[in-house]
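Encoded as structure tokens, here's the structure I'll be asking about.
One protein chain is absent from this view; the other protein chains keep their places.
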Amino acid sequence: MTVSRIVAVARAVASKDLRIEWRSRVMTNQVLPFAAIVMVLFAFALDNDGILQRVAPGLVWMATLFTSLVVVQRSFAVEAADSAIDALRLAGVPAQGVYLGKVAALVVQLVVFEAVLAVLALILYRVNVDVHGAVLLVTTCILGSLGIAALAAVYGGLSVAGRGRETLLPLLLLPAVAPVLIGATRATESAFGSDGARVAEGWPWVGLLAVFGAIFLFGGTLGFGPLTDE
Amino acid sequence: MSNATTSVPPPTRTVATRNLGLIALGGSVVLALLGLFFTAEDVDQGSSVRIMYVHVPTAWVAYLAFVFTAACSAGHLWGKKHSLNLDRLAGASAEVGVIFMGVTLVTGSLWGRLSWGAYWQWDPRLTTTAFLFVTYVGYLAVRGLGGTHQQRAKRSAIVALFAVLEIPLVHFSVLIWRSLHQEATVLRPNGDVTMDGLMLFTLVFGVAVFTTIFAWLVLHRNRVLALLDAVELRGIDAALAARRAEEVTP
Partner (left out) sequence: MKETSVVDLHDAVVLLGSFPALAEATLTIERGELVVVHGANGAGKTTLLRLCAGLLPLARGSARVMGHDVGIDRAAVRASVGFLGHANGLYLDLSAGENLAFWGDVVGASRQEVDAAATRMGLTDRLLATPVSRLSAGQKRRTALAVMAVRRATLWLLDEPHAGLDAAGRDEIDALLRDAVAAGATVIVASHELERSASLATRRIEVVGGRISEAGGRT
């Protein structure tokens, strides 16, 4: 179980996941509209342009979190459909490779979602972003997605097998991902200039996101195998 | 070889546990007297400060419980025998911890209401406590997923380690988050209390008493869990016998 084997497995799993998504278009045809509707509904519920602009960062990341639940469920449903996940376990394929591959594919999908959500925030909530803010925003999206994906893949693996398990994912994931939510929202506030926040204030939060992401990724790499091995 | 040996549940009718119970009971009475009568009122908060003698110890015990759960989980995962006793201890500790955490949240909320007029404050400790409450409810849900006892133990142990990781992370994040806001020095009720000698003693004594209560509860709950596991194993014996009996001789 060398590092190169794990990397090879991760690459194969990630490209397989992305290829499946590309073919089936479930994310783009179903989940993306869902996320967009959520953003619109927030506006209905809050009904105040000034407030919307101020809370836009929080709304973007809340929508991201809810979307991530669906994305992860789908990611593991694909594995369970024809018991491919059993086959992967059975073949003695290094679980760390499977985990890292799944995380990589999730990060890509989440970043795409966040890009769309951010654009929607620009349009719907009248947020403004300059170049520096944009750089901060992109970095935040990538690192925030990493933290969410690293945790979601672990709990997603646990919640896939068996009855009554699907509802475990939100219960386990949402509390655990709170630090990422806090960091990502604060950084995004700086990127959007909400409430007088300046771009420079956002970078420390990005650093924090990187630390969280690293911790969760490390923990997940170790824990995914034993946790999903029934 | 994984023969299921019916493990003997740790006994709880020993002299030691009985003494523990008596100490816990006696200590509680003394604590109640001290807390309700003998300690002085606070200059600002009046009598409502007395909630502190319950709120702070239960908070301490709740965190202790979860660290203990994590320690037992680690012991199970990395110990040579992968002891199921450690797994059950982890489970018992988490159950008791969740209860204490609920008490912490309720007493903290009431105290805030009495002192500052607000049922909730977004200070690091209270917020982290709320998060942990949900997290460990999730942990208990994972414990209930079924399968063999070893499967449950391994699965729960890993989730427990992830959960305990959360304590510093959430606390730290909330701390930094709230420090940004002008109400930075969110005056936690007990942050403003000037304590004389007796109050301080009562507080520490309260922590000791509640820890004793915690230990007593965990020991007894652990025994119940062991008995439940033993009943399940007996059930397997019965099911095996039933299957053997249903076999039609060809």
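Order of writing sets the labels: A and B. Residues in every chain begin at 1.
Note that in this section a contact is a pair of C-beta atoms (placed from the backbone, for glycine too) under 8 Å apart; a residue touches a chain by one contact, two chains touch by 3 or more.
Quantities reported herein were computed from a predicted structural model and do not represent experimental measurements.
Peer 1: By the document's own contact criterion, which visible chains does the hidden chain reach in the full complex?
Peer 2: Spelled out, the missing chain touches these shown chains: A, B.
Peer 1: Out of A:V3, A:I37, A:A87 or A:V119, which residue would touch the omitted chain in the full complex?
Peer 2: Spelled out, the listed residue whose C-beta touches the missing chain is A:A87.
Peer 1: Tell me where the left-out chain touches subunit A, residue by residue.
Peer 2: Per the touch rule, subunit A residues meeting the hidden chain are 5, 8-9, 11-13, 16, 19-20, 23-24, 78, 81-84, 86-93, 97, 229-230.
Peer 1: Would you write out the residues of subunit B that touch the absent chain, in ascending order?
Peer 2: Answer for subunit B: residues 1-4, 146-148, 150-151, 232, 235-236, 239-240, 243-244, 246-248, 250 touch the chain left out.
The rule we apply is simple: only the chains that are shown with their structure count from here on.
Peer 1: For the complex, give me every residue of subunit A touching subunit B.
Peer 2: For subunit A paired with subunit B, touching residues are 154, 158, 162, 165, 168, 171-172, 174-176, 178-179, 182-183, 186, 208, 212, 215, 219, 223, 226-227, 230.
Peer 1: Which residues, counting only subunit B, touch subunit A once they are in their complex?
Peer 2: Residue positions touching the partner: 77, 131-132, 134-135, 137-138, 141-142, 145-147, 151, 154-155, 158-159, 161-163, 165-166, 169-170, 172-174, 176-177, 180.
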